[in-house]
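All protein chains but one are shown in place.
In this document, chain identifiers A, B and C correspond to the written order of the chains, with residue numbering beginning at 1 in each.
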Amino acid sequence: MTLEVVEKHLELLIGPQHPGSGHMRLVAKLDGDIIVGFDPDVGFVHRAVEKIAETKGYVQIIPLVERPPLVDCVNVNLGYVLALEKLLGVEPPPQASYLRVLAAELNRVASHLYGIAIHAIMIGSSTMFMWPLADREVLLELLQDLSGARVTYSYVIPGGVRRGLPEGFKEKALKAFRYLRRRLRDYDDLFLSNPVTVNRLRGVGVIEMRDAVNLGIVGPNLRASGVPYDVRRAEPYCVYSDLDFEVMTRREGDAYSRLLVRIGEIEQSMKIVEQCLDKNPSGPILHESFLRGLSPKARAYMEQTGRVRFPALFSALKPPQGEVSVRVEAGRGELFFYVVSDGSPTPYRLRMVTPSFRNLAAFRHVMVGNRLADIPAIYGSLDYFPPEADR
Amino acid sequence: MSSSGVAEDLKRGLEGLLVQVREDARGGITVEVLPDRLVEAAERLRNLGFDHVKSVTGIDLPSEKRVAVVYHLSSYTNPAYVKVIVALRTAVERSNPQLPSLSKVWLSSHYLERETFDLVGVVFQGHPDLGRILLPDDYEGPPPLRKDVVLKTEGIDA
Amino acid sequence: MMDSIEGFVNVILGLLFTPQIFVPLVYPGLLTAAVMAIVIIWLERKVAAKVQLRYGPLYVTKRMGGVTQLVADLIKFFFAEVIVPRDVDKLPFKLGPALLLTFSLLPVVALPVSGQFEAFRSDATLFLAVALLSVGPIYVIIVGWASNNKFALIGGLREGYLLVCYELPVFISALAMAVLYGSLDLVELVRMQGPGLWGALLNPFAAVSFLVATFMSTSRFPFEIAEAESEIVMGPYTEYSGICYGLCMAYSYIKLYVKSILFALVFLGGWLPTVWPFTLDPTLPGLIVAFKAAAVMLVGVFLRAVYPRYRIDQALQIGWRPLFALSTASLVWSLFMVGVKVGGWV
Partner (left out) sequence: MRLGLPDIKAHVRASETALKYLTAKPRITVPYPEALLELPQGYRGMVKLNVETCISCTQCARICPSNAIKMHKRERKRLPGINYQRCIFCGFCVDICPVIALEFTDVHDLAFHTLPEHLFEPEGFAKGPPPPHVARGTRKVRTEIDEVRGFKYE
């Protein structure tokens, strides 16, 4: 009798057309139910942002960089504009800085809610999929009031922001936060403390602190592993140094702690927005050097409506030669911009490293040794957003 | 710690490696190193406390016939360096862009180097898994972020 | 001529209302099962939608809240192309869904829903029903294997693992009730629950373990593991399309329906409390059973709005540890109760 040698491992291709894969392919090698090898295959939604940026004017790039991390676009917008302002040597007036932080934090909440929803549906909770997405609408409503658009705000512009605080915004926002806080308690009862959730996520996909640092992962994923790194604290930009908030950190490093860090950050972000609304200084929302370039009619319009008119300069902004690197804390983690200018109206090189691309490193490391059913549980907990990673 | 203090640290830590430590007007610190000293410089930087790579950037410089490669480094754990980002910069021949991989020094550079290989065409020797990542596996043609790939642009007239 | 038509109709009606035909085809068989499944799926979607701040199916018969949405879906399923992939094992692949549905529905012949109107009388109907119910899942494994798809295979295997761990508590808790009432005959079982002594009150352990095992075997949340969408697409049914998929989907609901009737009979007093003279006609008792079964089903589908899903190993642990222990305890409890009765200690 001869024995035939058969392959012991099952190679499973999850995606890109799989309900739990997102726009990527997950190649899992299984030994029974246990994952012995894992390789994320990305790039399905690559759209060459860095290359296209080399053909666009500096202000035109704002909507471009916003697109990849769509659900988190104020933060990306802000990161890019900070880099641009560093090149130009322009500081925005204080009110603009507060409004930037306000918009960024509202967007962070929306982004976290989105991530939590996706995480929940990946382990099968349809209610916790719908709830955060529904509550995200409330934040979109606020941001729409602020910027005039529902998803792609293009709110932050060099030297300031595009619109001032609309009337009645504060009351509206406070109302929304009371609603959200009430809902967060329901989230806790229905999902976070649900024994099934706890069983599915606790102790699953553990990233030890040392590994987290070595892998260079960012954002809530890093903080859930016990590294208290948050750009808003490490290198405060805008007005974060004046605001009181906690950097949510946990030690366990598992999927559950990543979820809890996100929930905690929602609370912190609301706290930040409340402070912004309280402190919000009056004054211009655009840097005076740009104001000078406006026609009298445009200036009168601005006075009247609180909406910024762009100076003609914006269509061909020429920063001086040089290079800058800027980091901001976006919803999913640290976002890094490196802009090289040769003095022409288009950047010579724009480098954009998004948090999801940095978190990609975690996949190979964290999946091995877990079970097949843990793939979506861990994938969701990393809040990985393929378009953001692929750019 | 002020950034100039960091620059002093770097100069001391990288002594003897023929590096240039520059500080520009905007506060950015750049360490320029020759490709054959790159690995050693990286190891020393890691030992100094720079524990992760934030970005690997390839910049095509056709006028100099070179491709510059910039590693942006910082630290999560060393409080002195959390606040700074150091650019470790080197350059390779444009026609033969070979560079030793730093993924053994910093695991975090793994995917970033792979992306740079994919889009700028810099070959990182010793990289455990150098292959296409963002582009399709059957992509042919020059690396898209090289300057000789020119995108068509439109004018403003209909 | 008229006479002959009338006579023909009478013969047909007469035939239809003979229990041997009425029970498997109309109630509690095929027709009722189909209507129940349609209503329950609609309710499931409506309930989940309400909890999730949505409306759910609405626009097919808007006045009735979209209750006929599922009829529309069914018609769509009928006319959708059934794709049989090239590399599947064709015979089991094609037969699988039909057999699945058949075996999930077959146990109704053993379920007396009114006390006197039944397909056949046996003194082991409880045993028969439980035994027939455990046949269906084998076809889940078979279609999973026949599909020649990794996800389907994994789904089939998961069902296989679960099968062993949920059938055992079902059998043991059913046995506990049989011991408690001293009979395997469902009619007898219901009659014994007469003075308000429903099975769920006398032996709650058995009721709980039977109910949980029921939800486990019918892929209700949190045990929707064999079809876990975000993990293995649609489990064993991944390769199915059109009405074949429709049958597979209906399988778990029909099974839920049958098990709910069984649960209503064994634990919820069946057609009780029906008083004379309503016991003479099978209509009211039948409706009562249907109502109780619907309530049990509703609990099952409501859980979708509450839970994520367990991992397979966790579900197996639940099946083998708490559930098995609970069902064993229920057996011990039954023996104790019988001892109390026989010893006349009370």
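Keep this in mind: a contact is a pair of C-beta atoms (placed from the backbone, for glycine too) under 8 Å apart; a residue touches a chain by one contact, two chains touch by 3 or more.
Please read these numbers as outputs of a predicted model, since none were measured by experiment.
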Remark   = Note: the excluded chain touches shown chains A, B, C
Key: Contacting the left-out chain in the complete assembly, out of A:38, A:114 or A:314   = A:314
Note = Sole touch to the unshown chain from C:102, C:134, C:148 or C:317: residue C:317
Task = Identify the residue among A:57, A:203, A:236 or A:322 that touches the chain left out of the display.
result = A:57
Key: Contact set of subunit A toward the excluded chain (per top definition)   = 56-57, 59-64, 127, 134-135, 137-138, 141-142, 144-145, 147-149, 152, 154, 162-163, 166, 172, 175-176, 178-179, 182-183, 186, 189-191, 193-195, 199, 294-295, 297-298, 301, 305, 307-312, 314-316
Request  = Name every residue on subunit C in touch with the hidden partner chain.
outcome  = 47, 50-55, 58, 302-303, 305-307, 314, 317-318, 321-322
Residue numbers in subunit B that touch the chain omitted from display = 154, 156-158
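Methods note: only the chains that are shown with their structure count from here on.
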Query = By CA centroid distance, what chain is farthest from subunit B?
reply = C
Ask   = Using the average of all C-alpha atoms in each chain as its centre, how far is it in Å between subunit B and subunit C?
value = 63
Ask   = So how far apart, in whole Å, are subunit A and subunit C when each is placed at the average of its C-alpha atoms?
value = 46
Query = Once you find the CA centre of subunit A and the CA centre of subunit B, what distance in Å lies between them?
reply = 24
Inquiry  = Can you list every residue of subunit B that touches 2 or more other chains, as numbers and ranges?
reply    = none
Footprint of subunit B on subunit A - complex, ascending = 42-43, 46, 48, 50-52, 54-55, 86-87, 213-216, 222, 227, 229, 234-235, 322-325, 327, 334, 336, 338, 340, 348-349, 351, 353, 357-358, 360-361, 390-391
Request  = Flag every residue of subunit A that touches subunit C in the complex, lowest number first.
outcome  = 10, 12, 18-20, 33, 120-131, 134, 190-191, 194, 196-197, 199-200, 371-376
Task = Enumerate the contact residues on subunit C facing subunit A in the complex.
result = 48, 51-54, 150-151, 154, 221-222, 224-225, 228-233, 304-314
